[in-house]
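Take a look at the following structure, please.
One protein chain omitted, others in place.
All chains are identified by letter, namely A, B and C, in their written order; residue positions are counted from 1 within each chain.
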Amino acid sequence: MNLDDIYRETILDHNQIPRNKGTLPNPTASVGLLNPTCGDQIRLDVVVADGKITDIRFDGQGCAISMASASMMTEAVKGHSVAEGLALARSFKAFLTGRPSEEDLGELSALEGVSQFPSRVKCATLAHNALEKALDPSKADLDALD
Amino acid sequence: MNLDDIYRETILDHNQIPRNKGTLPNPTASVGLLNPTCGDQIRLDVVVADGKITDIRFDGQGCAISMASASMMTEAVKGHSVAEGLALARSFKAFLTGRPSEEDLGELSALEGVSQFPSRVKCATLAHNALEKALDPSKADLDALD
Amino acid sequence: MTIAVQDLKADFPILSRSIHGQRLTYLDSAATSQKPAAVIAAELDYYQKTNANILRSVHTLAEESTLAYAKVRTLTADFIHAQADEVIFTRGTTESINLVARGYGDVHVRPGDNIVLTPLEHHSNLIPWQQLAKRQQADLRYIELRPDGNLSLESARQVIDSRTKMVAIAQVSNVLGTILPVRTVADLAHQAGAVLVVDGAQSVPHQATDVVAMGADFLAFSAHKMCGPTGVGVLWGKMAHLKTMSPVLFGGEMIAYVDRDHATWADIPARFEGGTPNIAGVVGFGAALEYLAEVGMDNVGAYMSHLGALAFQRLQNLSGVTVYGPGPDRGPLVSFNIDGVHPHDVAQAFDAKGVAIRAGHHCAQPLMHWLGVNATARASFYLYNDIDDIDVLVDAIESTKRYFAR
Partner (left out) sequence: MTIAVQDLKADFPILSRSIHGQRLTYLDSAATSQKPAAVIAAELDYYQKTNANILRSVHTLAEESTLAYAKVRTLTADFIHAQADEVIFTRGTTESINLVARGYGDVHVRPGDNIVLTPLEHHSNLIPWQQLAKRQQADLRYIELRPDGNLSLESARQVIDSRTKMVAIAQVSNVLGTILPVRTVADLAHQAGAVLVVDGAQSVPHQATDVVAMGADFLAFSAHKMCGPTGVGVLWGKMAHLKTMSPVLFGGEMIAYVDRDHATWADIPARFEGGTPNIAGVVGFGAALEYLAEVGMDNVGAYMSHLGALAFQRLQNLSGVTVYGPGPDRGPLVSFNIDGVHPHDVAQAFDAKGVAIRAGHHCAQPLMHWLGVNATARASFYLYNDIDDIDVLVDAIESTKRYFAR
């Protein structure tokens, strides 16, 4: 195995210089999620207006995979519709578990190497689960922080 | 293995024509014991007077081993002292678990073949456990019927 | 019969063992089944190549172990027509039933409610309910048996009422071989607003299982009775019910967030599997499920019914022998007694001929009281047995009769 298959340049870059990191003062939805395996946490704040994700920030501590994935995800969905955000999350999760994904995943496809490591898939999908939960409150079954 | 090593003539005889079977009207001690593995039960009534086992009867249903052992035991201890009764029970149990026994076991030594079969040892010692309990109430830890 | 049993026998190494100089005839599969070489090899292989703790670490062995364990959850779900996350691994049927009695029962059963059983239950499907009834001040009720050992549906209709919260019955009796009308009881339970817990210890190994068609809310069974290793069992429950259940075993891997005074639970099924599980055992169970699937559970089912019916008919015709339970339509086992010979002595005499049967109360003392006996002898079959084994059984009975009649 070549470690570089997992830790592509883009991933290390997003990990070192995360985009949209921090919190929002008046989010319309805010979700905390936990990866119970490792104790890593993520907090996702979103502002949705007229069916559009107008602002999004994530905060938390985690491995390079989870931080880069969160950073890329926020960039990918900001300015897009709720439907598009949900579609991306769904597609990305399908992509990592080896199922066909309909969406163009853009930079997120750099996380492809992670799919070989089921335990890391959880790291990569944490932010996407948080997004789903923030955009669709019926997804209450995902590991809520409390 | 030869089945006759276990089912010696004396054993089949005591099983078919049990000695001292039944109950006593005024026992000084009466003990019910259960073999939890098979559900077999024994009830032992004894009359002790002046440190002597003046009368003894057993009742219950069980396999040939347990019934023959009970029958032989009652014959062996009737008329003997409490101390002798306890010594016999102890020696018999030692004999069946391969430890040296100090006593002459008389007819009971016909049960020798049982010692190869640990699960049957419980059948053979049931009546002896009941005797110990009847003669020495401190032996409360043996499987009491209730 | 599409099973070529002669071929299957060769899959089970222990069957070539000799006992007191005779070929082993193993007729005690209701106690535990023998294991095919493929199952033994799967465990061996796991320890030699993959062994690691699951869910915990990032390294290759841990990833492989985690996947292997998860795969068996899916295999198990497929085997009983359920969803993977509805499958909880336990040590065996006993732990499965205890888990539902405590985890579901303590939450749902209130004082004055009742729990409905039958008199033929194994202690493992009886004592957890006695204890639940005690804890929750609920009543225990029994659906009576008809004289032939079949369940009385009339009694079922009387006993199950609006205060019934749980009904717990075996699908097949481990003593009488009775096949219980699970679907009908399920409907009665559901009409009353109760859930049905099915003890599948003696059924899941021997027939195709479909939890949906069966109408069960929970199903418990043991790997060791279906070609799998000891120390593995399953509790299946409908997800809607599992969500209302409290965890029972607390510790590692069943939590989400923990601080000094408080903990939140992991998702289902992890929530119900605290601590390091029997990983190698579960992997071996996977090989057992694959083995059985390859033979085909429909084939197994037909073959086991055939053996059960045949054994019943043969023993039924012997003089001086009492056979218990219903007619030929039964699970693959026969309980019997030989007049004047205690079942322990019967089993001992059989052993001298290399024939392994069980004698005793079969962990069903209330049923022994119902039968009016202390104990019975029981011959039970599995897919590696054949008609010759039934001949051996009949011969052993005849020679035992002669031996003790001398």
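As a working rule, a contact is a pair of C-beta atoms (placed from the backbone, for glycine too) under 8 Å apart; a residue touches a chain by one contact, two chains touch by 3 or more.
Keep in mind that this is a model prediction, so the values were computed, not measured.
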| item | value |
| --- | --- |
| Omitted chain's touching partners, listed by label | A, B, C |
| Per the touch definition above, residue among C:Pro128, C:Gly177, C:Gly237 or C:Pro326 touching the missing chain | C:Pro128 |
| Identified contact with the non-displayed chain, of C:Asn114, C:Thr164 or C:Ser222 | C:Ser222 |
| Contacting the left-out chain in the complete assembly, out of C:Asp113, C:Asp217 or C:Asp351 | C:Asp351 |
| Touching residue (missing chain; options C:Gly112, C:Gly193 or C:Gly275) | C:Gly275 |
| Touch residues of chain B, complete complex, unshown partner | 34, 36-37, 117-120, 141, 143, 145-146 |
| On chain A, residues whose C-beta touches the chain left out of the figure | 1-3, 6-7, 12, 37-41, 61-65, 67, 117, 120, 123 |
| Touch residues of chain C, complete complex, unshown partner | 13-14, 17, 19-20, 24, 26, 28, 31-32, 34-35, 39-40, 43-44, 47-53, 56-62, 91-95, 97-98, 101, 119, 122-128, 130-131, 140, 142, 222, 224, 229-232, 249-255, 257-263, 274-281, 344, 347-348, 350-351, 355-360, 363, 365-366, 369 |
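One rule holds in what follows: only the chains that are shown with their structure count from here on.
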| item | value |
| --- | --- |
| Chain A and chain B: spacing of chain centres that average the CA atoms, whole Å | 75 |
| Centre-of-Cα separation between chain C and chain A, whole angstrom | 44 |
| Cα-centroid distance, chain B relative to chain C, in whole angstrom | 36 |
